[in-house]
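Of the protein chains in this complex, one is absent; all others appear in place.
The block that comes next holds chain A.
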Amino acid sequence: MAAPGMVHWVRIWSSCLKNVQRQGSGRVVCASRVSYSSSSDTGEGGFPKMQFADEKVQDILTQITGLDLQKVFRPVKEELKPPAYKLMTDAQLQEANSRAVEEARRRLKMTPVLPERKPIQDILAHDKVLAGMETAKYVFTDITFETPHRQRFVVVREPDGCLRKASWEERDRMIQVYFPKHGRKITPPPIFQEANLKNVYRQDQHEALLDLCLAQFEPDSAEYKKVHRLTYEDIEKQGKYNLLRSTRHFGGMAWHLVMSRNVDGLLVDMLQRDLVHDAVSLVSLFNLVHPQSESAEEARKLNAKGLDLLKVYAKEESQRAGYIELALQAHQRTF
């Protein structure tokens, strides 16, 4: 029977989708990620320590990322096809619009922010009898298809007879050799060297660089974090926040700025573009993440909401207080 069969197929597929994580290049990969939960759930002063993956944090970050359909679906360099014209009723147009919004939301799924991975230093055996037999190391990779990559055995036999687990870089390289991922190269391309990064920033290609970084490196590797940190710092120095607005990297950038307490530039940029609601949510995120800061304590004392939050933040914490107050006054005058 077609109908029950189709329903059954959809149910299997949707349960499959729950375990699937969509990678940056859009290729569907089955991977069970080891969950990284912090060892201590309560930070200073009995307040719960906010992680990137918390619901409240994610809500605020999705909200300030925005949803500019024109930017998400801007023309990407593809094979030339003649444009397709469709004749639709109003209802069909609305439906197509809502489907576009869904698709945009899926494309704006935030990139992961994970704690940096600790180096692997396990030695499985030390057979001194084998010392001096070989001049090269042997790298043994387990190519069983069903094991997730994080649990795969990659083991190195050194020329001095030591059998050890492979380091993270060796693991990534071996897994790319035997299970190649689209868009990832075995040796990282030279664009990620610091001298070349400066050229990329000069050409305002931050988003493309971050997409490339997501495809090339694992999210908890040191290189991934370094490239992201340098990119965010450059954006903050130049004030080019709009480059990442309505892309999947905005949440990560906002989180990085909040963690390093450099929110002033972004706030000012939001106020200049009349995104007062976003500015308010950014300040509330700051207070969530740093509950011991002066602005958070003042806000709790006065039970501030909306524009008052901004005023409290401007007074207590920011270095560009004058700018924020000016922008607030200008906003209040227009409304």
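The rule we apply is simple: a contact is a pair of C-beta atoms (placed from the backbone, for glycine too) under 8 Å apart; a residue touches a chain by one contact, two chains touch by 3 or more; residues count from 1.
We take it that contacts and distances are computed from a predicted model.
Set against the options "Small ribosomal subunit protein bS16m", "NADH-ubiquinone oxidoreductase chain 2", "GCS light chain" or "Diamine acetyltransferase 1", the UniProt name belonging to the omitted chain is "Small ribosomal subunit protein bS16m".
Contact with the undisplayed chain is limited, among A:A125, A:A208 or A:A330, to A:A125. Taking the complete complex into account, A:V177 is the one of A:V177, A:A208, A:L302 or A:A330 that touches the chain left out.
Listed here are the chain A residues that touch the chain not shown: 124-125, 127, 129-133, 135-144, 146, 153, 155-157, 163, 170, 173-174, 177-178.
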